[in-house]
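So the structure is just underneath, and the comments pick up after that.
Of the protein chains in this complex, all but one are displayed in their positions.
Order of writing sets the labels: A, B, C and D. Residues in every chain begin at 1.
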Amino acid sequence: MNLLEIRNIHKEYYKGDKSAIIVLSNINFSVKKGECFIIIGPNGSGKTTLLKLIGLLELPTFGQILYNNKNLINISRKEKVNYRRKFSFVRQKPVVRNTSVFNNIAYGLKVRGMRSIDYQEEVNEIIQFSGLKGMEKKNARSLSGGEMQRVAIAMNFVISPELYLLDEVSANLDSMNLKLLDDFIMRIKQDKEKTIIMSTHDPLEAIKYADRIAVLNNGQITQIGRPNEIFTAPKDEFTALFVGYENILYGLAELDKATGLSQIKINDLIITAASQQEGEVKVCIRPESIGIAKEPPKNTSYRNTFKGFIENIRELGNICHLIVRCQSEKFLITITELSRKNLKLEIDSEVFINFKATDVKIL
Amino acid sequence: MNLLEIRNIHKEYYKGDKSAIIVLSNINFSVKKGECFIIIGPNGSGKTTLLKLIGLLELPTFGQILYNNKNLINISRKEKVNYRRKFSFVRQKPVVRNTSVFNNIAYGLKVRGMRSIDYQEEVNEIIQFSGLKGMEKKNARSLSGGEMQRVAIAMNFVISPELYLLDEVSANLDSMNLKLLDDFIMRIKQDKEKTIIMSTHDPLEAIKYADRIAVLNNGQITQIGRPNEIFTAPKDEFTALFVGYENILYGLAELDKATGLSQIKINDLIITAASQQEGEVKVCIRPESIGIAKEPPKNTSYRNTFKGFIENIRELGNICHLIVRCQSEKFLITITELSRKNLKLEIDSEVFINFKATDVKIL
Amino acid sequence: DYLNAQNPEKITLATTTSTYDSGLLDYLLPKFTEQTGIQIKVLSVGTGTAIQYGKDGNVDVILVHSRSREDDFVNASLGVGGVPYGIYRACVMYNDFIIVGHESNPANLHPGENIITVMTKLRDAIDNGNMTFYSRGDGSGTHSKELALWNLIGVDPETRWKNQPDKYSETGEGMGTTLLITYEDAEAAHEGYTIIDRGTWLSLFEQYTTLKILAESIVGENYLLNPYGVIPINPILYPHVKYVSVCRFVGFLTSPYGQDLIDAYRKNNQVLFHADFGTCDHDTACTTTADEITIWKPYQIEFADLTV
Amino acid sequence: MPNEIIEGILEAIRLIFTFDPEVWGVIEVSFRVSLTSTFLAALVALPIGSFIGLRKFKGKNEITNLINTFMGFPPVVMGLLIYLLLSRNGPFGELGLLYSTSAMIIAQFLLAIPIIMGTAKAAIESVDPILKETVLSLGANERQLWWELIKHSKKSIIAGFLVAFGQAISEVGAVIIVGGNIRWETRTFTTSIVLQTRMGEFGMAIALGVILISITFIVNYGLTRLQARVD
Partner (left out) sequence: MPNEIIEGILEAIRLIFTFDPEVWGVIEVSFRVSLTSTFLAALVALPIGSFIGLRKFKGKNEITNLINTFMGFPPVVMGLLIYLLLSRNGPFGELGLLYSTSAMIIAQFLLAIPIIMGTAKAAIESVDPILKETVLSLGANERQLWWELIKHSKKSIIAGFLVAFGQAISEVGAVIIVGGNIRWETRTFTTSIVLQTRMGEFGMAIALGVILISITFIVNYGLTRLQARVD
């Protein structure tokens, strides 16, 4: 069943001279419970606006937003508050209230009527978890950009809403804090009762978390689909250019205790990866780092070597894209035109593809 | 000669209970005219604070800031304004004035006493250049996060200051706008009269632009040096973990018209890259994507194959780092322990390293 | 807080500023309270307001000086549905009006001149632009008196000097302020005149060194006299009025004791008011003297043993 | 004539330190009336004014305009209206409130309302809309949002309160009509000053003014300290 359904949403803003700017038009999609739905799109495409509409912070010019089949447009103020309390909204540029970090984080619980003694523990836990320990008493306004972003995240995560609306949450975070955010998001994703709608302009982030991706451009959705559909088969040139290209495979990882490497079973293929992970995984291999040889390589560090056939060739100036089928899976590979000529690669040529275990990213 | 000299800067903030938080301590460095100096460090390390001090927006608790040998601490308000006018400061979370995009961008020129007719053209040009055409008349407050970031950049670049202070400017920007920012920064870097001090928590951005990098951690500078010094020889574990590892090489690129590929001469080595670039370049090859073989590969798509010797091996669990010397250059390569054992790699083993032209990043 | 002993009865008196500001009431009332235990709250306002307050039933008794309006106040046909606002009036005291001006005396007034001469000289000096006359212009007893004096020589200042404040200036203020304005006299180079009741003059004149009395009542002329009357509010109209207490107060004022107190009151060593209950012979319109004595006699008895 | 000013200041000191009962009574009445009325007005006007600032609705401009107009409501007229209502033959005559501090409180209460309302509204409106959105998205209901914004703009709101209090304590037109300037009962600083001025006692008037200002200073000092504390 769909948790959220967006039907024919339009949003216009009015300039000083009363002329309209169409920010969103004809937006239709639905999100299932437990899904992680990611909206990607360039700057100004309308991501923030769309999230604000869902978060009931603005009204659409027209269209419907259904949550559990109830239309949220035109409900009373009181009902709106009730729905907002099922959601959380982490802003792109978070602002914090002029009070301590602790009080900021506790605020969501406080407004829900929880008493101080009841939320004390919970809030302290999330402070610990977000690495904000020791800053609880600091005024949140005096924090650094990244710290404030963490407070904003903690603030919204502590209320454990049904639906998380996350607007480019990773901006301002350094690599360690990205890891933290990752932990947070992964925690939520595991809980099948929780739903995430997230915006980003970073295609890699989208691949990493998305169950489904919607591509927003210029206020319109140009494509919706699973990450591999979008990244390996972009429908139009804009999407292709914007998302870049990635090989995305879904498989089951098993840890090989002896070597400390993961073996990922993807239909008929088994890929070796240097990360230590188990269970269902999403695997990403960059098209630039897959090598092609006419003969099976010997005595090399390439843990992954598969035989395949060239299914398709796309020429793009000095480089070209090859689609190579290795048993059940297709790989996109970028090589230089020069290599292609030297190797005399044509459609249906038999080739060996090589990539290193360290170059396999498990998301 | 040093344009800017930071001497023994300390900065403390006071909490509500009057206890001090030391945000920066014992900061010493100097920046030459024309240099691009980058401060990297995790969230909360003090980057923004340091830039604010240089931008004369806050006062250090003690220490000196010398600009052209003049100490900027304790100068009169009027002189401060004069110095601030030589600087620009793009904030991490930009705010804009409550007026049109055009007026926001023109503001810096206006306060410097330029008349409207004189700056009209200049401002329009930068609006064009920053892709803000058509939005000039919009209130800047109504822009999307990325658009606002662009306005903030344009706002500061139009005044063409001597010293650019850029605080995590790339946050919020999508790939296309990153390209735009890149154009901007490259333009400035070409002008040897202009100096940049920039903060980032993204190590790749630092490699890309930096002439020199300072690593800030916990309010202290732990290392200052050229990007390759820092990325290939981090002084402490913190820096190593934070920056990750990269192969950074400096060379001279030549475009091969026939193949459309660049040939980059790095001392005795010639590397082929898929990008079309000429002149002095910085080249970056990810340690994960360099393959190792015992024999020279034949009939493969690897455009770059060099013979070398293993100089050093560092074991790190299931993966290990190899330092391979190929003539004048050293390469850092990550492979799995398994590969190393299979290939029987030891110090001084002769190996062939392979990487694709598409995998060579020219920065 | 001497008044708040054992929750005594309180009555409210509305009076004109001249009786209050001169200090007379602060002198008289404690003596009344001492004798009867009745406290009096004083509202010191203009005659117009005092009368209005009485009509609205917001006070229990009024002490004012505007005879014609006082007569209207006790006139049944001008009351509410044939019921007058006040039933009985009593003459209490009087003082007189004087005309004061700067020493330069551009109107050239001389002592002993009769009122017609004085007013005519003033009129001519005003017309010639030699002086400014300051009128209170506030419908007060003093103002009515002034208009009546102009009327004696057939002048209506309202039309004659309309919108000419440099000639005829209406201050719209109380007596003290009008005197002050006359003294400051910004309009004409310190050549202002005004009419004032002697009580106010005597309590203020020391400060106004350049002002002096240029005309006053001469023997045989009643025009400048200023009688004060007291009227209890009609309890039929306003049942909350503490009529008995009020009557005791009127009895006090009109009793020989009260009358002696008034005559004995001095400010700056000057007599301010002259008691005239039962001897009100200076105004031919005062036809009530005999009635007053019959009505108030009984209430005066309780003060009979007292002496100043 | 400024020797009257010096005289007044000396007299002020004398009056305060000899604990002149009449002066202390006047102080008591003035502050009781002004503080009570301003606090009561704040109780009513702060919620309403900030609520108007919070919401968008039809006719908001007109209401804003009305509030602004009533900020300049002449106290004498207010005094008169209250007089007419409380007068014995008026609709609330039975209550017998005229010429009491209650009547004065009512008049000043009504005068303070538009001032506190207008400044609260303007203060709430100048809060960053992003803060508003953030608080809403954290699940605040309207009342909680409202409280947040109040806290956020307390500086301007306190400024409005101080203006209203200042206006009340220094107002004379209304209190003299409905209070009647009755000695020992409804006499305030201002009505007392008016009386002294009328009687030509400028020195005494100035003395009362000096005392009033000094006490106001102390009250404000307390409020400012409080403001700094809550910051």
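Going forward, contacts are C-beta pairs under 8 Å (C-beta built on N, C-alpha and C of every residue); 3 or more make two chains touch, one makes a residue touch a chain.
None of these values were measured; they are calculated from a predicted model.
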| item | value |
| --- | --- |
| Displayed chains contacted by the hidden chain, counting the whole assembly | B, C, D |
| Chain not shown: contacting residue from B:Ile159, B:Ile230, B:Ala273 or B:Ile290 | B:Ile159 |
| Residue among C:Ser18, C:Asn95 or C:Thr171 touching the omitted chain | C:Thr171 |
| Absent chain, residues of chain D that touch it | 1-2, 4-5, 61, 64-66, 68-77, 79-81, 83-85, 87, 89-91, 114-115, 118-119, 121-123, 125-126, 128, 153, 155-156, 158-160, 162-163, 165-167, 169-170, 172-173, 177, 189-190, 193-194, 197, 202, 205-206, 208-209, 212-213, 216-217, 220-221, 223-224, 228 |
| Footprint left on chain C by the chain that the document does not show | 45-46, 48-49, 51-52, 55-56, 137-140, 163-165, 169-174, 177, 181, 183-184, 186-187, 190 |
| Touching residues (missing chain, whole complex) on chain B | 52, 55, 57, 77-78, 81, 84-85, 87-89, 91, 93-98, 107-108, 111-112, 155-156, 159, 165 |
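Here, only the chains that are shown with their structure count from here on.
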| item | value |
| --- | --- |
| Chain C and chain D: spacing of chain centres that average the CA atoms, whole Å | 36 |
| Distance from the mean Cα position of chain C to that of chain A, given in whole angstrom | 92 |
| Residue numbers of chain D (touch at least two other chains) | none |
| Set of chain C residues in contact with two or more other chains | none |
